[in-house]
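Up next is chain A:
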Amino acid sequence: MNTYLTLLIILPVFAAFLMYFFRKADNWINIAIMSFVTLFGTVSSLVMLFSQGSEVVALGGWKPPYGIVLVGDRLSLIFVALIYLITYLIAQFGGIERTKVNDHKSGALFMLLTAAAAGMILTGDLFNFFVFMELAAISSYVLIAKGGCRSSYTGALKYIFTGGLASMLMLLGIGILYNTTGTLNIAHLMLRIGLVGDSLRWLALGLVLCGILLKMEVFPFNLWVPESYKGAPAGMKIVLGSILSTVGGYTLIRLYPILIQNPGLIKMLLPLALLSLILAELAAYREKHINRLLGYSSAGQMALVMLAILFGGRMGIYAAIFIVIAHALAKAVLFFVGAHFKKSTDSSMWESYRGLSKTSPIGAVLFTVAALSLTGIPGMMGFWGKLSMIGAGLASAKYFSIGIILIITIVEGVYFLRISGTLYQSNESDVKAKASYLLIPAVILVLIIVLIGFWPGCISKIINGGVSAAERSSEYAKLVLDYLL
Partner candidate 1 sequence: MVGLLFIGLGRIITARVQRRIGPPFYQQFIDVIKLLARESIWHHWIMTLGSIMALGGLIATMVHVPVAGWLPYDSGGPIFLILYLATIGYLGMAMGVSASGNPNAPLGIGRALSLMLGYEIPFAAILILFISLTGSSSLTEIAAMQAGGFLSWNIVKFPLAFIAAEITVQAMMAEKPFDQMIAPSEIASGPLVELGGKFLGLGMIQMAVAIYFETAIMVNLFFGGGANIFTFTLKQFGVYTIAILINSVMPRYKIENAVRYLWTVPLALIIIQMLIVFLR
Partner candidate 2 sequence: MFTILYTLSLVLALIGIFGMISQKNLIKILISLNILETGVNLFLVTAGWSAEANVPIITGKLGLPSAVNFVDPLPQALVLTSIVIGLGVTTVALALILRYYRKTGNLTLEPSEFQSGGER
């Protein structure tokens, strides 16, 4: 089974190069290649997740503390499965480009991005993480710019500069960590981080977190968010909202054992996350452009995830994982449906979607369900995340944060249902529904959301496994370092 874990990263890269050879051929070959690769990824990661759970591959035969390892434990496999599922849906149904589906250039970049995202999740090495992050970043810069309109370039440039700055800071942090602990292996780092002096640890971790916070779209690093979400092509929006932020969330969850050893850092991050939450959601409250609004909402949701992690404890991690997954699924639905709406009405202002429920009743329902899920309304998946999150906050006696979260949830609920309400208002002008194939993946994802919403028991075992893997540093370290020892 070892090869599967490697294949999860190698195959997309291979596919990316393969596509080059089919550049003269029809697009369907590209779609077939991408679909096959991503479907394979989804299935194999799910199989691994359900069969044995944990898997460690040491690349090149180097023993773990020295070489690069790929770790597929109960936590990372969940996320790999998740991102592969979403990339599969994008590849099969969405298309990278909004209009012409999948030309080979975007396809190759998309595959690279997939590989990089999977790599970021699977890798057990901090520097390797940085490399994958840059890989993902470069391909996403290009993909955002593929949108071709003015805000695509603006967004991509802002993303490049913010991203470049953040990743350089992260590299600096990695350097300091390596200098002080002598290791880059995350598991090893968990054990040895205590050896570093307080202030240096603060500096190093703070710098490393810069890179992760960029992916999580947390406040000072999320200035690129509105423009990029607005300008990116439809498929890339989903990647930004559902994959890259998910990966960021995963990394923060993974680093939780390290974070928890730094109460000072947590104290610093808590106001940052709250500020990010407030700013993002209030900005969204006012926003009229649907994609920018969804971008703001992503930033807000990721701030929630960060808060849940900072609340800590089993329940906090549980909430974080749940919210990340729920957000990834729901945001993908929203972008799929949003692209469908955009195609139908040729407008991105949500106020012009009035009366769309008559044209595309299913789309309206899907949008509503996903929006309610993000708000955390019962019956949808997001509810359980929010519920656990509030529980975690109250258990750790962070009453102020909980108050803010509750108020912000109300704001969030209002602006999401405002859009849903607009969809259901009657309107005389009749628009034709176009690109209804975009609704197929949305239906699949909504079914998952509602299934889990009504019966969270069906995945709570898996997520609890992930929680155990994330919460106890000993478990992760033992898994990685006992290998071959």
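Candidates were picked such that all candidates are chains of the complex that A comes from, given by their letters.
In this section, a contact is a pair of C-beta atoms (placed from the backbone, for glycine too) under 8 Å apart; a residue touches a chain by one contact, two chains touch by 3 or more; residues count from 1.
Please read all numbers here as calculations on a predicted model, not as lab measurements.
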Single touching candidate for chain A, where 1 or 2 all sit in one complex: 2
Candidate 2 partner contacts - residues on chain A that touch it in the complex: 127, 131, 134, 137-138, 141-142, 145, 150-151, 153-154, 156-158, 160-161, 164-165, 168, 171-172, 174-176, 178-179, 184, 226-227, 230, 287-289, 292, 349
